[in-house]
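Sharing a structure here in structure tokens format.
Of the protein chains in this complex, all but one are displayed in their positions.
Presenting chain A:
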């Protein structure tokens, strides 16, 4: 055991994993987890807890892992989080809990995420997932959207005794956990489904195929169906396009479409009916986590894959770990490059990508150096598939069909930061629907705060 370095976690080798969709990170064994847990100093005033958006009692659960009492560790986590197997995998721990770990000053912080994941996986495999609920209080709450914000809010309210119904537009619950994040980072059957099933065990009802705003409105839920409060966790699922010529050519996809076909519809498996096209040479435009997911998916479908990003590597918004994984898997990074036109062949397919080289100019108001085109540097990049991963914004469907629900100029729902209360009485909102595209754990934090506020209102 070392105070400086953490116990390394086993991974599939890059060469092997790029040929399959199985999870890249294999996780800790019990002995590895106990060794890593023993590094924790069990700080009295633990900084890591304050930087976890759902405030898991980290030193407490890690103390149980140290002793090998994993069921107890799972109970501690369950007090704060309903989705530990998910969070342990997809949270950007380096900027959250692990970013504040005292061991990180001189060496590597405790691998809190990997330990949380170990505990959650152990609890699931040993059928020891905690499902602690209060007796029913007879009050109904509707949750719109079954992504991280909605599921967390639903879990917390169920724990407090509310009868919660989650309404989901797609045919499967999970939001970005099922359609966005790929199998190789977050397995659906073995991790996401059991985690959601555990919520259902706590009494949360999930109604799929309900598009709130179309199938039923928020006003109908409040006035006709007897819900005492509504939480909107509908996310930011509307893809952006560049608006350049040729963007509607066959072979140009939004990252959302590409990932939805592959993750939700399982297009990568031949026995599923949904088709997918990933060409010989794929250009993914953008530099965020979604761009990395799309690129790594295309690589697994057998394509030579490029990330096309207009700033330099230092500015890539994706997690360092994701960039590193992508590079290991042979993804080629074309930085300081911006597409200006999609070239189209006679049959309407992508024939290439016309790009311009960029250089970084003066820092803007936010301190980011603005990319400016280099005159005369236009060139044509070979590509037969282009995936646009430029970010997403909230779908206006709910705000457009709910009277008096205020939104800002980005179509985000306006909600109180602490409580999530919107401009409508009894209607709360949180997650990407309020903030625009952010992280899973921030959405969970918002769901948690809203659940508390809803309880304060209805119990008072």
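Assorted remarks:
By definition in this document, contacts are C-beta pairs under 8 Å (C-beta built on N, C-alpha and C of every residue); 3 or more make two chains touch, one makes a residue touch a chain; residues count from 1.
The definition used in the following text is that contacts and distances are computed from a predicted model.
Only one of "Dihydroorotate dehydrogenase B (NAD(+)), electron transfer subunit", "Energy-coupling factor transporter ATP-binding protein EcfA2", "Light-independent protochlorophyllide reductase subunit N" or "Na+/H+ antiporter subunit E" fits the UniProt record of the hidden chain, and that name is "Dihydroorotate dehydrogenase B (NAD(+)), electron transfer subunit".
Of the candidate positions A:29, A:95, A:274 or A:377, contact with the hidden chain is made by A:274. Considering A:93, A:129, A:165 or A:254, the position touching the chain not shown turns out to be A:254 (whole complex).
Interface note: of A:24, A:181 or A:216, the residue touching the hidden chain in the full complex is A:216. Looking at A:241, A:379 or A:410, the residue that reaches the missing chain in the full complex is A:241. Contact residues of chain A toward the unshown chain are 169-171, 179, 208-211, 214-216, 237-239, 241, 243, 247-248, 250-251, 253-254, 256-257, 260-261, 265-266, 269-275, 277, 347-348, 395, 397.
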